[in-house]
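A single structure is presented below for examination.
Here the complex is missing one protein chain, while the rest keep their positions.
And then chain A:
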Amino acid sequence: MKLTDNMDVSENPAVPNTAMEVTPDADDQSQETESEGRQRSLSDINSILEFAKLERSDFKPQVQCLYFSEHLENDSIKLLELDQPVLDSILSGKSVTIRGDKNDGAVLVTDDKTYDFKEAETSNSMLLLPQLSFSSDLPSEGDQEIVQKKVGSVIYNYYELRPIKPRLKKLRKLLEENPYRGKECEGDELDTGKKYTLPELQDRVQASNKEIVEGLRKLNACELSGYWRVLDFEFLSTVVYHVLQLCDENDWLTTGVDLAQCCDVLQELFPIELVQHVVRCFARDGDGEEKSTATAVPLCEDKVCKHFAELCLRNSGKFNLSDFSQAWQQSVPEGMTTSLSQIQGMALIDRSSQPEVIWYYCVDDLPDDVAERFEVLFEERKKWSLEEITPYVIDLTSEKTDVGALLTKFARASMLNGIKVFSSRKTL
């Protein structure tokens, strides 16, 4: 690899070379380049500059001679391309973790974001140098000098990061292995599914900690005895029934729920943290948060009504719409008003059938993957109006992609009786 003498250059004016390859001279004296071998001298450097017809004075006086390190680390080193937030997290000592289950691809998570990993290859070779001076680091004047610089590794690939939506379906799947059905059911013959602590969920779910906590909140999961649990719907309904009964007795629907008193009365039936949790699930947004010190927690009409709609529809197949509307209004606490807008994304209405019918169809049960979501939606119904489909895709939107953009990409628009409708792009 050493350029030994000038003859070598002059005798081989143009050594045949494969198009893309730099083939440094490996010559018979290569063994002498080992540590005690002949060091490259200024005269070596200057004579080759002369042959190259380059003026020494055009260059900074310091010449960096590159050597491969004696101990090349090509396999133990990986390059990870970072974006600024990830870099900042690493440099500030915040947690940056690669996580994933056996069968899922690995993701990288910071405190609050999730990134997909992708390996990228390059046909270029990247020589990694722990020390290298750039032009601005070098003096412009002075005597010519040689500085040796070592290449620690030669790398041909690196990992790219791409920010993605957290994959939270799994969170629900894991928690539904063992929903909470009440303290008397703990340890009974049905209590066989696994229960998960937060660290265990972090091990299994491909999402950042913040996104997992947010996902738990959306699932209305509750931390009981250290385990995160979703509540069995029938059990939840029982708790809600008791809470609303107390509301009725104490006029809490107008004044807000007195959480302390509520827990006190119900603590014989349910754990206190569970009662608190259920009241908070139905509290108006912003009220009843754990930090809130307010003693009275006002309940949210929409959330309570939605719960009763689910109770009516969940196991009843298709329901005559007007019968349903009547039954639903009668089931909710007095003073609350039901409206179909409360159950968008939870139930579908077919207005073309006689009579009109409604059935349970919840966005939470649909796939997270955008293409799969649209496929399932168009299997359920061939044509959707914008108003109908929006609640079923709104959770897939991001800052860059709104509902319109999703529909443009994944659906075909057409006009039906003067209304714009969306159908599958796939030809049948």
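We take it that a residue touches a chain if its C-beta (ideal position, glycine included) is under 8 Å from a C-beta of that chain, and two chains touch if they have at least 3 such contacts; residues count from 1.
Throughout what follows, contacts and distances are computed from a predicted model.
> Which of the following names does UniProt give to the chain that is not shown: "Chromosome transmission fidelity protein 8 homolog", "Glutathione S-transferase", "E2 ubiquitin-conjugating enzyme" or "Eukaryotic translation initiation factor 3 subunit I"?
"Chromosome transmission fidelity protein 8 homolog"
> Of the listed residues A:43, A:124 or A:427, which contacts the missing chain in the full complex?
Considering the complete complex, A:124 is the one touching the chain left out.
> Where does chain A touch the missing chain, residue by residue?
Looking at chain A, the ones touching the missing chain are residues 1-3, 6, 8-10, 12-15, 17, 19-27, 30, 33-35, 40, 45, 48-49, 51-52, 54, 58-60, 62-73, 76-83, 87, 90-91, 93, 95-102, 108, 123-136, 138, 140, 149, 151-152, 154, 158, 197, 199-200, 202-204, 225-227.
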